[in-house]
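Shown here: the complex without one of its protein chains, the others still in place.
Moving on to chain A:
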Amino acid sequence: MKLNYNYDGNIACRTILQDQLEKLNISYQLLDLGQIEISDNISEESFDELQTSLKRFAIHIIDNPKAQLIQKIKDAIIEIVYNKDKFPNTTISQYLSDKLNYRYGYITNVFSEYTYTSIENFIIIQKIERAKKLIIEEKLSLTEISYELNYSSVAYLSTQFKKVTGLTPSMFKRVIDKRRKLSNTE
């Protein structure tokens, strides 16, 4: 039997972290997205153990300050792409620089140096990623999806979708459906 499922990556990640930390008897506090606080006097041994056990779930502890900043930028962007209500009334540059307490010029330089893309482009990629999930879920129409993702019109969403994937939303849906059919008949 084949089942479809959806998931919330943040909740999944937090649950894994909680399970692993408790298994290793490390006391912790979950902070904002992508951050936890643990005691400073944790032994090197149990820190290594924690790193190893998280690696299995592709969760990496980031200990380089620039990499940490990049992760915070990504998390802040993903937060607004996945919560329409959190979408800032100000510009994205203002939102990021307020949230992260750095000049926007510094934020964009660090970001493009390490990720080989711009913040603007990263936002577009994340929005289209969410659009793909919503299209596959089939609960919302394309017009509703464009509203959910703060696009001014469905035409604009389709144009950006085509730019990022090379496909129209309907061709994307067709490919996914046919792939499923193919793997069901095998």
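The definition used in the following text is that a contact is a pair of C-beta atoms (placed from the backbone, for glycine too) under 8 Å apart; a residue touches a chain by one contact, two chains touch by 3 or more; residues count from 1.
Here is the rule we use: contacts and distances are computed from a predicted model.
*Asks:* Using the UniProt record as the reference, specify the protein name of the hidden chain from among "Small RNA 2'-O-methyltransferase", "Response regulator receiver domain-containing protein", "SpoIIE family protein phosphatase" or "ABC-2 family transporter protein".
*Replies:* "Response regulator receiver domain-containing protein"
*Asks:* Considering the whole complex, which of A:Q35, A:T117 or A:S153 touches the chain not shown?
*Replies:* For the chain that is not drawn, the touching residue is A:T117.
*Asks:* Using the touch definition up top, pick the residue from A:R103, A:K139 or A:R179 that touches the left-out chain.
*Replies:* From the options A:R103, A:K139 or A:R179, the contact with the absent chain belongs to A:R179.
*Asks:* Against the chain that's been left off, what residues of chain A make contact? List them.
*Replies:* Interface with the chain not displayed, on the chain A side: 9, 58, 60, 67, 70, 74, 114-117, 122, 125-126, 129, 132-133, 136, 164-167, 171-172, 174-176, 178-179, 182.
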